[in-house]
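Of the protein chains in this complex, one is absent; all others appear in place.
In this document, chain identifiers A, B and C correspond to the written order of the chains, with residue numbering beginning at 1 in each.
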Amino acid sequence: MRARKKLNIGLVGYGFMGRTHSNAFRKVNNFFDVAFEPVLKCVCARDGAKADAFAKQWGYESSETDWRKLIARKDIDLIDIASPNDTHADIAIAAAKAGKMILCEKPLARNAYQAEKMVSAVKKAGVANMVWYNYRRVPAVTLARQLIGEGRLGRIFHYRAKFLQDWTISKDLPQGGAGLWRLDVKVAGSGVTGDLLAHCIDTAMWLNGPIDKVTAMTETFIKQRKHTLTGKVQKVGIDDASAFLARFSNGSLATFESTRYARGHKALYTFEINGEHASIFWDLHDLHRLQYFDHRDEGKVRGWRSLHITDGDHPYMKNWWVPGLQIGYEHTFIHQVADFLEGLDTGKMPRPDFRDGLATDYVTDAVLASAKSGRWVTVKKPK
Amino acid sequence: MRARKKLNIGLVGYGFMGRTHSNAFRKVNNFFDVAFEPVLKCVCARDGAKADAFAKQWGYESSETDWRKLIARKDIDLIDIASPNDTHADIAIAAAKAGKMILCEKPLARNAYQAEKMVSAVKKAGVANMVWYNYRRVPAVTLARQLIGEGRLGRIFHYRAKFLQDWTISKDLPQGGAGLWRLDVKVAGSGVTGDLLAHCIDTAMWLNGPIDKVTAMTETFIKQRKHTLTGKVQKVGIDDASAFLARFSNGSLATFESTRYARGHKALYTFEINGEHASIFWDLHDLHRLQYFDHRDEGKVRGWRSLHITDGDHPYMKNWWVPGLQIGYEHTFIHQVADFLEGLDTGKMPRPDFRDGLATDYVTDAVLASAKSGRWVTVKKPK
Amino acid sequence: MRARKKLNIGLVGYGFMGRTHSNAFRKVNNFFDVAFEPVLKCVCARDGAKADAFAKQWGYESSETDWRKLIARKDIDLIDIASPNDTHADIAIAAAKAGKMILCEKPLARNAYQAEKMVSAVKKAGVANMVWYNYRRVPAVTLARQLIGEGRLGRIFHYRAKFLQDWTISKDLPQGGAGLWRLDVKVAGSGVTGDLLAHCIDTAMWLNGPIDKVTAMTETFIKQRKHTLTGKVQKVGIDDASAFLARFSNGSLATFESTRYARGHKALYTFEINGEHASIFWDLHDLHRLQYFDHRDEGKVRGWRSLHITDGDHPYMKNWWVPGLQIGYEHTFIHQVADFLEGLDTGKMPRPDFRDGLATDYVTDAVLASAKSGRWVTVKKPK
Partner (left out) sequence: MRARKKLNIGLVGYGFMGRTHSNAFRKVNNFFDVAFEPVLKCVCARDGAKADAFAKQWGYESSETDWRKLIARKDIDLIDIASPNDTHADIAIAAAKAGKMILCEKPLARNAYQAEKMVSAVKKAGVANMVWYNYRRVPAVTLARQLIGEGRLGRIFHYRAKFLQDWTISKDLPQGGAGLWRLDVKVAGSGVTGDLLAHCIDTAMWLNGPIDKVTAMTETFIKQRKHTLTGKVQKVGIDDASAFLARFSNGSLATFESTRYARGHKALYTFEINGEHASIFWDLHDLHRLQYFDHRDEGKVRGWRSLHITDGDHPYMKNWWVPGLQIGYEHTFIHQVADFLEGLDTGKMPRPDFRDGLATDYVTDAVLASAKSGRWVTVKKPK
C-alpha cells in the first residue's frame, strides 16, 4: 500500500449529489491504492442547520454557509460543486481564481456561454478539473470503450441512446424548490436535454467521437405547474422530452431521445453502437451487464453475449469482490475519484474535464436551437 | 363447422412472399372455421419452369407466365400480388378493372403517386382489397391494439419503433436480380424506408393514429455495387438506413429508425408506446411475447410484465395449440386470410386496405423528401 | 424437386395430437423435398360424427370407428397412434402384426411391461416405427445435440431438466373424460412422470446417454377429484408432481423435476447441461433460442450467448423463412415426418424408435418405484 498525501475537500451542496460524492471520497482508500487520501474538511450550504447535519452524517470536520468563504479557506485543496446548475459557473470561476482543484457536477453549466468562461478560468489558473459524468466509469461502459478502442467494431454505422424516466407525469408535481429545481428552467437551464441527454452525449462522444450536426424536437407536456417558491401556477420553461437525429464526424448516424414521460422506466439510460464487425448494448437498469455481439464468431453459435461485468479482468472490478457479485450506481463516483487521485500522482489527468463538459454543452445548445428552428444545426466544437 | 364456398386464388410471384401467402391459403381452413375455402387455382411467373415447380410444391392446379392472362381468366376470383414493388400498380389496377378481389404485398406501391391510382381503381371497381402488412396480426401486436383501444394507456406521450437488420453490410453483395431486387431502387422504389419503415409506420398509425409531420435523415453506406442484371458496378440508389422524428396528430412524439447495417440484428422490429398509465413493448425476435407495464399496479410489486401470448384469451390463439406453445412468423399471414374470408362473409372488410397502404406511402414519401430537404415535412393524408 | 411416392396414413385419435400430426403430414411436402407424400387416407375415432368432422377439417378421405378395421384396410400403409396412453399397446401390436409402419404418441405405453411387448412386436414384424418425442426436433434442441456431438462441451458434469405447468391447481377440475384423461391413472398410467418427465428423459438420454440410477419423490396435492365419467368423487391416482436425482452412465449428476402446480408456468420445459468447456440452456417458452456459454472465449468478452435459431445453418431452418423469423411448436412434428420420410427413402431410420421409447419407460418406471420405496433404484436398459 502506498503512502498517502492528504487532499482536503470542500463540498458545495448537500443533496443527492452531495451524498454520492461524499461516499466516494470516504470509500476510495478502502478499495483503491492511490497516493492521496481525501479528507472531508468542510461542507457548504446556505442552510447552516442542514450543513451541520450533513457534516455529522458524513464526517465533515466543519461547515460553511457561504461558498465564497469556503473558497477563501487555506485548508481547502479541492472544491467539489454539487449544487444546482445555476451556481456552477460562479463557484467554479471563483475557485479557479483561488487556485483550487475543481470537481463539478454535470452539466458543466446552464449553457455553453457559461461553460466557455469556466473552461477559460481553469485553463488560465492551471488547476485540475473534472466533470462528474459518472457513467463513463460504470465498468461495463468502460469496457465498451476499451473494446471500441481496440478496433473490434470496425467502421461504425450507428449509435443510438435513450434516457427514459417517468417521474414527472403527474400534473400535481410542483416546479422548483428542494429536490425539484430540475423542473425550474431558471435554475436548471433546460429540462431533460441538459439533465439526461447530456449524459448520453458525453458517453457517445467518448465512445464514438464528435457530433457534427443535429436536428431535434422538444416538448413540454405539462404547460403549467405550481412553483414551490412563489406558490403560483407558472408556465413550465423546461423541456419534458427531447429527441434528435445526429451525424457523427466518423460518418455514423445516430438517434438520441430523452423524456420524463416514459411510463415504466425509472432511469433507463441505454446505448447501442453498431459496427461493421461487432455491436455493443448497455443499459443502466442492469448496469453490471454488457451485451456484445461479434460477427466473427462461428455462424451457428453466433449470438449476443450477455457479459456479467464482475470479473477481475473487467475494468475496476479487481478492486471489489469476486466474480458474480455485482456493484452498483454509487461505485461509478468512487472510480472517478480513484482515477482523479491517480492522475494527481502521475500528472496524467483523467477525463472528462471541463473542456469535455463544454463539448457536451455545445451539443445540448444545438439541440435546443434546432428544436426551436426546425432546422439542422451544426455543432460548435471546443478549441 | 360452417359450409364453405370456394374462392379461387391466382397468385403472382413465387418468391419468399409467394410461399408465405400460399401457406396461408392452404392452412386457413384447418384452423379457422370460415365460410370460404381458398382454392390454389393458378400461380403466375415469367419463368414457366419455376412457375410449374412452385405449382407442384404447393398444389396449384395450373400456372401462367403472363399476369394479364391470369387476370383474364374467368376461374380466378382473387389476384394475390406477391411480385416485386414495381409491378404492384399495373397488376392491381388491371385486376380491379377485371373485377377481381386483390391482396397486395406491401408497400402498396413504389410511391404514393402510384398508390393513389391503385386506391382509385379499387374504389371505382368496388372490389375487396387488402395489403399484406402482416405484423398487425401477430397475436401480441393485435393484443397491443386491443389494450390501447380499451383506453388502458391513457394519454399517449411517446412512440418509438425500429427495424434493424444486418444482411447488406458486405460490400460484395450485388444489387438487383432474384432475391436482391430490394437493393435496386428502380424495382424497390426505396431502400429500408419502403421495405422496413413501412411496416413500422403501418403498425404505428394503427396503434396511435395519423402522423402529422416528420424530419428525417437517410444514408447509403455502400455507394456502389455490382448490378446482377447488367453485370456492371453501378451507383446504389436505395437508402441503407433511414431515421426520422415525428409528431402524431394526438400530440405524441416519435422516433423511427431502420437500417440494414445494425450488426447482430436479423429482423429486429420493435415498438414501444408510452402512455400516462401504461406502456407496451414488443419485438419481432420474440414475437410471441408482449411486455406490458401498468402504473396502476400496487407500487412495490409493479414491474414490466412479460406476457406469453399463447393463451386462449389472446387474439387468434384459441385456434392454435395450448398455453405455452408458441406459433411463429408464418401464422400472421394465415390470420390475415382468416380475417379476409370472414370479412367476405360478414361484409365488414378488415384492414389494412389499399387506403391504409396509401397512408403509409404518404409517410414514406415525406420521410424521403425530408431527408433530401433537411426540413420538417407535413404528411399528406388519404381522402 | 424429387418424384414422390404416396404413403397412406391411417390416424387413430382426433384430439390435440391428432391435429399436430395431421398438420405435419399435410405441410411436409411444401417445405421439405422428400421422396414420399403422405396421403390423409383415414381417421379413426369411436365417435363417428367427430371422426367425420375431423376428416372434413383436415381433408381425410374417409373415417372409421374401430381401429381394428383401420388396421385391416389394405389401403393404409402407416398407422399413426394419437389416442390415449392405454390404447397404444394393443393398437401398435396389432398394426405391427398387420405389417403397417407405426408412429406412436409418447409415452410409448402406460408402463415398460407394455412397452417391451410393443418393441418385440415391431422387431418381429420388421416395420418402421417411431415415437413422437417431438422436442428432439426443435431446431435449437437439435443444434444442442450437434454441439454436444462435436465434443464442444468436454466432460459432462451436470444435467438438469424441468417441465413446469400450472393447469391443474384448481380443486374443481375433474379427472377423466375428453381432454382430461391425463388425470385418470387408469388411462394415463401415471401423472406428470409419464406425461412431462418422459419428454425430459428422452431428450436427456439423447443428449447425455443412459441413466443408471435414480432416487425420486412424487406427490398428489389434490387427493380426490370428481370423475367425469362416473360422476363420483374419487381418489386421484396420478402424481401431480415428480422429482428425482439421477446419475448418468457418463458420471454426470442430474436433477429432474416436473409438476402441474408451478404457478406462472404453462409449459416451461427447460434443460441445462454443463460441461468442462461449455454449457447449454434451452427452454420451451422461447423455443427458438438456445443459450450457449463457451469458456474458451476470450475472458473479458466471455458470456452466455443468446442464439436466435433462425439461420440457414441451423438445423431444419433453411427450409423455412429468413433469418430472424421464428417458427413454433407445430414445426417439430413436421420435422419428424420429414426425417421419417427421408429414412424410408435412405433406409436409415431416424430415432426415437420404439426401443428408445422403452428406454424412457424404464426410467419413468424406476422413478415411480423409487418414489414408493424411498430408495435409489437401478434403471433397466433395453436389450
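Please note the rule applied: a contact is a pair of C-beta atoms (placed from the backbone, for glycine too) under 8 Å apart; a residue touches a chain by one contact, two chains touch by 3 or more.
Only a predicted model underlies this, so the values are computations on that prediction, with no experimental measurement involved.
Checked against the full complex, the candidates C:88, C:160, C:225 or C:355 give a single residue touching the omitted chain, namely C:160. Contact with the chain not shown here comes from a single listed residue; of A:126, A:324 or A:347, that residue is A:324.
Only one of B:124, B:155 or B:302 touches the absent chain when the whole complex is considered: B:302. The chain not shown here touches subunit C at positions 157-158, 160, 162, 164, 166, 169, 215-217, 219, 221, 241, 243-245, 247, 253, 255, 257, 259, 261-265, 274-279, 293, 295, 304, 374-376. If you put the missing chain back, the residues of subunit A touching it would be 1, 16, 20, 22-23, 26-27, 29-30, 53, 56-59, 165, 167, 265-268, 284-289, 308, 310-311, 320-331. Contact residues of subunit B toward the unshown chain are 143, 146-147, 292, 294, 297, 299-308, 311, 313-314.
Basically, only the chains that are shown with their structure count from here on.
Of all chains, the one whose CA centroid is most distant from that of subunit C is A. Subunit A and subunit B have Cα centroids separated by 42 Å.
Here the spacing of subunit B and subunit C, counted between their Cα centres, is 36 Å. Each of residues 308, 311 in subunit C touches at least two other chains.
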